[in-house]
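The complex appears here without one of its protein chains, the remainder shown in place.
Chain naming follows the written order as A, B and C, and within any one chain the residues start at number 1.
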Amino acid sequence: MSNRVINLLVPIISIILGLLVGAVVMLFSGYNPINGYIALWNGVFEDSYAIGETIRQISPYILAGLAVAFAFRTGLFNIGVEGQLIVGWFAAAYVGVTFELPAIIHIPFALLAAAAAGALWGLVPGLLKAKFGVHEVIVTIMMNYIALHSVNALIKTVSGGNYKTDPIKETASLRSEFLANLTDFSTLHYGILVALAMVVVMWFILEKTKTGFELKSVGFNDHASQYAGMNVNKNIVLSMVISGAFAGLGGAMEALGTFGYMATLAGFTGIGFDGIAVALLGANTPLGVIFGASLFGSLKYGAGNMPNAAGIPIEIVSIVIALIIFFVASGYIIRVGLQRMNKKKGAK
Amino acid sequence: GADKGKEKGTPSTSGKDKAAFSVAMVTDIGGVDDKSFNQSAWAGVEKYGKKNNLEKADGGYDYLESVGEADYNPNLNKLVRRDFDLVFGIGHMMESSVKEVAEQKPDTKFAIVDAVVESPNVASIMFKEQEGSFLAGVAAARMTKSNKIGFVGGMTLPVIERFEAGFIAGVAAVNPDIKVDIQYTEAFNKAELGKAAANRMYSSGVDIIFHAAGGTGNGVFSEAKERKKADPNAYVWVIGVDSDQYAEGKIDNNNITMTSMLKRVDIAVENVSDLANDDKFPGGKTTTYGIAEDGIALADSHGVIPDDILAEIDDYSKKIAAGEIVVPEFPAKKK
Amino acid sequence: MEYVIEMLNIRKEFGNFVANDNITLQLEKGEIHALLGENGAGKSTLMNVLFGLYQPEGGEIRVRGKKTDITDPNVANNLGIGMVHQHFMLVENLTVTENIILGNEPKKRGMLNIKDSAKKVAEISKLYGLDVDPYAKIEDISVGMQQRVEILKTLYRGAEILIFDEPTASLTPQEIEELIGIMRKLITEGKSIILITHKLQEIMDVSDRVTVIRKGKGIGTVITVETNPEKLATLMVGRQVTFKTEKGPSHPTEEILHIENLVVEDYRGIEKVKGLNLSVRKGEIVGIAGIDGNGQSELIEAITGLRKVKSGKIKLNSKDITGKHPREITESGLGHIPQDRHKHGLVLDFSVGYNAALQSYYQKPYSNKGIMNYKIVAEKANKIIQTYDVRTQGEHEPARALSGGNQQKLIIGREVDRNPDLLIAALPTRGLDVGAIEFIHKKLIEQRDNGKAVLLISYELDEVMNISDRIAVIYDGKIVDTVSPTETTEQQLGLLMAGQEKEEFVGAATNDVVLKEGDDRDVK
Partner (left out) sequence: MTFLEVLYFIVPMMIAYAAPLIFTAIGGVFSERSGVVNIGLEGLMVMGAFSGILFNLSFASTFGAWTPWVSILVAMIVSGLFSILHAVASISFRADQVVSGVAINMLGIAIALFLVKMIFGKGQTEFIERSIPVLNIPILKDIPFLGPLLFKGIYGSSILAIGVAILAWFIIYKTPFGLRLRAVGEHPMAADTMGINVTKIRYIAVIISGGLAGIGGAVYAQTMAGDFGHATINGQGFMALAAMIFGKWHPIGAMGAALFFGFAQALAISSSGIDFMKNVPAVYLHILPYVLTILALAGFIGRANAPKANGQPYIKGNR
């Protein structure tokens, strides 16, 4: 086996192991794993509708994943994706509701607003880190709560005391007749294209641009970067801003696509935190994030089908996902195993 | 479900003999067993199903749980594709989803609880929480010794504000001088905040707290129970919400739950299902359940509230039912 | 003759790479045994095997004649084997005492017994004449001090056999003298020592026998008195090595660097450079001789714009660069080989190629309008790899996987290739073998001969003497004197560095040893 093959095998084996252990859990708790997984599978692929919903679920995960991954590449841990996503959601909804514009302008404008809001939310921890060396993890955690409460209050103000904004204008919506018919009225929307575009953007920034070179350099060794004349602080801030922008766009997915409005949130959406897992499942690379998000999104959405199709508590899927994450993260040990097998084969 | 819908279109004597209307519901976040309106709604669906001897399955009755807001649409849709004739969306959060799916599936009948959706195939179910809260207010006002009463709200949503408005009105109706201490925690799941709010109120002399705060309310109970445990003679009470929270109030051999304001979602759901089954589906209409419709009531106080006061409360509820008293829906603008 | 340690046909592999290929090393009781080899020859690896950090794939180890498996450092410690590692194994934010007792801490009622430990540490250090403050934090003491702590660690554990891996690489001449004294003392106390060093002179001075390895293979063991530096070098590298670097006279022209009563503070806010004046001209190499901690680092960081200047003026190409941004300074013609290659010189997780572009990535043709052109970066990298003989699998290999020697060549390639008017070289040959040193010295002189200027900072007197055209002696943050290498002896220099005036030379402390070195060189 070449290294490339092994790199490919590790996640696959991890997924299989995760599903296996999940099956064992189901057995021991008196459920039928086969039915369980059939239900899961159908939940994801049963028909065009399910597939539509699955893809819809994946889009925000991709963006949240990108946000986390991008910060990581510069050596920053952005737990604030959740909050950045929330403000992005609101900004997009606000623009979508308030303005009267042709779609060609309205949608980009709303997306931009979301990105800007997220970026702003990322800017704060970035600046504090650069200026005072405050650990970004605390600040981003705090910013999450600030986002939650502020946005809930803002929703009230803009909606005149209501618990949610008006529905956004058609011209701002990412939904489309075409997709709806294609997927039999699923909530699938063009957000997935935005997400994929951002994957390319991240790849481009990191692998093709001078800025990317600097960001990575600072991420690996800020001392040497400083010696090489880079502005470390500038890069820290920049990284958080870009990361926040990705997260903000994740919010736009909900505002302009899935929901078409924003309602006061009783708690966090969880997408931001899942983004951490997605990013790290994808080894913080743009392509990897697609993989991570797809896995995550499908399992999470498909899970909805298990309670009524197989009578199995939905949590079992979270268990499986968590296990898969464990195994992927522990890829080293799987590698060792594979190489052992290799050696043996070689010997014979 | 197209043809099926039509076939139901033809009038029929109540569907006892032939297959009854199949009914299903989508829960709000919190699940079917949230000790609150989801649970209550499911009870209604089950009651309807059982009495029409239906199976918990396709063609009978069933539910889907929503883990996040994003599940509303898919869940409603799934139930439609499973050919249920009537699909309930439980909770105001589902308003837009019900509206959207109802437009996509004009042949299926929908109903939504706690919100109004104007579509011909959607029946909207609203409650007059303010009426029940009014009675709770009367009870509190009569029972308080310190003339200080508290209200702990979850998030400031229209629904919760109806609780607040009614409660204040009820208190005022008995004794305008009583001060009601109002606090919103802006969370339905932060017991520590509920507890802190209750702690503050009790410390400042409040002796009865009415909570409409879901999980945050747990904190209110914890605080009251601690005080009761520390001093069994302490005069502290909690008024529960949605379902009878007597169990939550048990501490040693005392109980600090004075009563609970019941929101009989079950009755409303069952009722709408029956109507639909008898081809009287109130599509496009908003049915509001209040005291008059038995949709709202006070729970048994297990002897805490003396009969004379109970009588007085009953008196008020009659007046409200008869429309002699109209309870305000919105709180007077605060400060 | 009794051997305390016998390493017989040791074989150590890293993946497919054979770091030690049937190497045999036998250590006699009471001897100082030198281990010599190029960078990456396998010396540290062999010693790590002896110390139980690595497990060998083949061969056997005998301790005092008895075959033993040294499965981990504990075993080594118990066998009385102690190691002073090439890269210090000290916990920076702990005190000297804490570092020493770590692993077998004296307790009193379950609590750490720091007081008594500190006393014991003080005793041992007195016994061997290594004075250190038991309560000082490691991060606050000099490299020399840190090394003493490393030695104390082994002695505290009652080590009988001591391994020194490149102990002198980062020491000042004075510290080296002290260290050599300490080693001699240890021998008289009946200990045995294995010494790894790239400095043949040290080997000649202190060792009894020398084992030479080349590219992981054992070349053999010779008795020191029967050999000489040339023979050793030839054994080690496998070819002739010239020592005194060939260089013609310098032809300095106009001034390129001009520093006027410069004052700089260190990170603690203590003045380290105190009104320093210095001038460097095109076409000359100016060596800054001085003992570690006299303001060299702060001086460099001030010139390169990495540290704030408190007062004073720095002119480069008669352009005032005081307090300018590092990049602006680099662009006005400065090249910099930082003294800590791992921390400041390279991004170890970047590929060799990326590192080659670390200083110029933002300029055409490497990037244009913010877009990188990695094809050109790769070409450039390969050019550097060739011209500067960087031993690597290719420009894709991560810099981490290069040996320090090759890492250093990469840095020098990068900096010199930008063809700066002034090249600052800080300890450019630390930890490198003679071959690499020779090469790097050549490159520096080439720069000079192309009419560029070089500012060389080094703690190694012979390096300063060999390379520089002028030597500026730095002491207590000032240039106390500027001398010509041809008209000064290392002895005089040593004294200037110690802060003494030229006049009062005769019979100063360290001088016999200094003289000895001087003599050896004159022989060649």
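Note that in this section a residue touches a chain if its C-beta (ideal position, glycine included) is under 8 Å from a C-beta of that chain, and two chains touch if they have at least 3 such contacts.
These figures come from a predicted structure and were not determined experimentally.
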Displayed chains contacted by the hidden chain, counting the whole assembly: A, B, C
Hidden-chain contact residue, picked from the options B:226, B:242 or B:266: B:226
Residue among A:6, A:182, A:319 or A:338 touching the omitted chain: A:319
Of B:173, B:196 or B:325, the one touching the omitted chain in the full complex: B:196
Interface with the undisplayed chain - residues on chain B: 30-35, 156, 181, 183-186, 188-193, 195-197, 199-200, 203-204, 215, 218-219, 221-222, 225-226, 229-230, 247-248, 250-252, 335
Hidden partner chain, residues of chain C it touches: 48, 51, 53-54, 72-74, 77, 83, 85, 87, 89-94, 98-99, 101-105, 107, 110-112, 153
Residues from chain A at the interface with the omitted partner, ascending: 29, 77, 79, 124, 128, 131-135, 137-139, 141-143, 145-146, 149-150, 152-153, 267-268, 273, 276-277, 280-281, 313, 315-316, 318-319, 321-323, 325-326, 328-333
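Convention: only the chains that are shown with their structure count from here on.
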Whole-Å gap between the CA centroids of chain A and chain C: 47
CA centroid of chain A to CA centroid of chain B, Å: 35
Chain centre separation in whole Å, for chain C relative to chain B (CA means): 77
Contact set on chain C toward chain A in their complex: 304, 306, 325-327, 330, 336, 338, 343-350, 354, 357-359, 361-362, 367, 370-372
In the complex with chain A, residue positions of chain B that touch it: 29, 62-65, 67-71, 73-75, 77-78, 81, 92-93, 96, 101, 104-105, 154-158, 186-189
Partner chain B, residues of chain A touching it in the complex: 49, 53, 56-57, 149, 152, 156, 161-164, 167, 180, 185-187, 254, 258-261, 263-264, 266-267, 269-270, 301, 304-305, 307-308, 314
